[in-house]
Each structure stands twice: as C-alpha cells, then as structure tokens.
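What you see is the complex with one protein chain gone and the rest in place.
Showing chain A:
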Amino acid sequence: MLQLHVWGPAFGLPSIDAECLAAIAYLTQTTSRAEFRLVQTSPSAVPTHHLPALHDPSTDTWASGFAPITSHLRAHPPPSFHDASPPRHADSTAYAAFLTAHAAPLVALSLYVSSANWAATTRPAYSAILPFPLPWTEPPAVRAAMGRRAEHLGMSSLDTDAEASAAESGQGRGDIAGGAGGWVHIPAALRRAPRSVKDALAPEQAARIRLDGLAKDVLNVLSEVDWEAGEPRTTAAARCLAFAYLALMLVPDVPRPWLRDTMRAAYPRLCEFVETFRWECFPDGGGEVLPWSDGKASGSSSSSSVTRGSGGFLGVGARFAQGLIFDIPGIGEEWHRWLARRKRRAVRQSGDERQIQLSKGSDALVVTASAGLALLAANIGVFLYRAGGMPSFGAPLHSWHMPMAGLSGLGAAGALFSGALGRRY
C-alpha cells in the first residue's frame, strides 16, 4: 500500500502545505482510497527531508516533491490508477512552473511573512499538527525558509517582528549612549513619538497598493486559464497544483486577508474553481474521510499519528534535537547537510538489505551524536547566560537607580569618609 507522507491538516484543508495538498488531491482523484494511506508528519521524519514524500513498498522507493510523485505514479501505477488527461502538455508544464515561481511567494507573504497572520493563524495551525516539542523548532525554520522565498518581492515590512527587534536593539544602544550622558533619562514608554498617519496603519494597509499589484500580477496570469476538468490543455496534475496554491490564498481565515479580498473582488472564476474542486475532491471539505494512517485527521488530537509514524517518543526527541542543532550558528547547517546526505544515500541504496542494516545500526549513532551536540550547545548557552554575555529574558529591562547624592557618590573614598562621619546613605 502506498504511503503518502504529508504535513498535517489546517485551515479546514487536508494539508497546510501547498505541494502536500496538491499531492493529496491528485492521489484522491486518480487512485482508489483503499490503495494509499496518508501519514501526517514533518520533513525531519522522512529520509528525503522534504514533503510530500511518497513511499512505494512495491519498488521500495521514495519520491519526494509533487512532480516526482506524479511521474512516479505514472511510471508505476497502482491497480486502480486512472488519469485520463494527457501525460503532459506544454501549457501545463509552464503553468506549474509559474505557480511554483510566483504563487508560492505570494502564499508565503500572506501566511508566513506577515506577522499578524503568522501569529494568529499559521503558527497555531503548526502547533496543532506537530507533536509536543517540535513546535518550538520546526515552524520558525519553515517561516525563515518562506521568508527567503518571498524575499525578492521586497515586502519584508509585513514582518513587524523583525522590525520591532531591530528597533529594540537600536534603542538599547541609544540608552547606553544616553545613560553615559546624564543621570536622568526618560524611558522609551514615556517618550512621545511623533506619529503620522502611516504609523497608525498596519503594514498590510500601508502597503496595500503594492500587495494588490503583486497579487494581480500572479492572478491575472492564472485567471486566463480554463481550469475546468476535461479541458485538454490542462493536465490533472497542473489542476491539482493550481487548486492547492489558490486554496491556500482563499481558504485560511487570517486577520489581514488582503490576498483573499483581492481574489474575491476581482477573480470570481478562480474562487469558483477552488470551491468546486474542493468539494469534488474532499466531499466533507476538510478531508476527514481521507485514509489517514491512524483513522483520524482532526488537527488537535493527531500527535499520536506522528509519533507512531516516526518511531515513538525517541524519534520525536531526536528530531527535536536535530532542530536545536540546526539553530546553532556555524555548525548547525553543516551538520544538517551531512545528515541529509547520509540519509538520502541510504534511501537510494535501500534495495540492498545490507545497507538498511547498516543505516539502522548507525541511526543510534546519529541519535547519540545529535543529543550530545544539543547538550553541548545547551551547556554553552547556560555558560554564556551565567557569564552575563546574554541579555536576560524579557528585555527591554529598565533598571532605575536613584542618583547617589552625598559622599557615597564619591566611591571608595566617600565610603571611608561616610564611615568616619557615622552617616549612612
């Protein structure tokens, strides 16, 4: 039985990630539900380090990513596989590339870069689909990756978190400089900042025109296409991919819904396509009837499926440790690169039984080594914290000392004299 490893459900859709969503839609449309299982997981649990990943036991291979999965299904079709659309069409290839190149950054802006949407919608959704310690490491990494993806659009102003922390550090420097100047200084909270209309607007409102322009550049191209089923120029795979990206623009209920507003206002045909396709593919809307590996798909109570899918508590612990190591500046990335290369090599050679044994034997080594590295990092962190090199948590911290008047203001000599005078300050 085929196993499709995907990110878990969110926003009332079967998956939080566009490519996973497309893969689920493609599989439900082409293959009987009795022939595949969906496994809710995260990239760190699959050997290819990328979702969606399809494991085919008949060939014992992993296919990772939407296009490789569709081509694998065509090359090794399960018995009930049926895709009547032409295997490929130039337009479909082009639109699939367009979706990856331009729709993905748009979704990234709306769901990940925008601080308000991230905090209110996306981050809680990730917390619901990941088992316990992983929400500390994986969602921030996903957000960083998405931020890099949308970087070229130049809309980083939506990320108010980054701005706030920059302002904070800048202000911290200012405080030190000011503190050296005089005894009295006014805390930032009491200072009156000059406010303009622009300051009072949310960043999404301030950049609304540019955001609309970006969205229209993409949606204009997509709305030209006839996405209806049976159209010879669009393959089923391209339709699934288009649905996945458009659904992530339209469906999530976010506090700053500029993307959804633009779509609803100017592209009713695309909205209609998303709705039709959604109900056709997932008759209950959210995909609870899909063959999830543990029989349930609701986001809140699904942590057991993840733990089961990746080797229990120890597996989750190892993934958490890996996430921690990745955050160590300098060595984290190299370590991950090495680990992923190893795992992938193991996957490629998995036909060879000896290799599997070998990789299993050294998995223990990897877990031990990663735990050791994480521990080392934690130790260094504690040391730095104790040594005072790290700012205490909960900054900005304002400490206010009464200016010392009198003799004790003179330091050691003052203390000597004050003792002599019998007065204490």
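Operating definition for what follows: a contact is a pair of C-beta atoms (placed from the backbone, for glycine too) under 8 Å apart; a residue touches a chain by one contact, two chains touch by 3 or more; residues count from 1.
What we mean here is this: contacts and distances are computed from a predicted model.
K.L.:
When one chain of this assembly is omitted, its UniProt record names it as which of these: "SURP motif domain-containing protein", "Small ribosomal subunit protein uS8m", "Thioredoxin-like fold domain-containing protein" or "FCP1 homology domain-containing protein"?
P.N.:
Record says "Thioredoxin-like fold domain-containing protein".
K.L.:
So which of A:Met1, A:Ala34, A:Ala145 or A:Leu314 would be touching the chain we can't see?
P.N.:
A:Ala145
K.L.:
So which of A:Ala101, A:Ala119, A:Val289 or A:Ile331 would be touching the chain we can't see?
P.N.:
Only one listed residue reaches the unshown chain, and that is A:Ala101.
K.L.:
I'm checking contacts with the chain that's been left out. Which of A:Arg37, A:His50, A:His76 or A:Arg208 qualifies?
P.N.:
Final answer for the missing-chain contact: A:His50.
K.L.:
Pick out the residues on chain A that sit against the missing chain.
P.N.:
Touching the missing chain: residues 7, 17-20, 42-44, 48-51, 64-68, 71, 88-91, 93-95, 97-98, 100-102, 104, 137-138, 141-142, 145, 148-149, 151, 217, 220-221, 224, 322-323, 326, 336-337, 340-341, 344.
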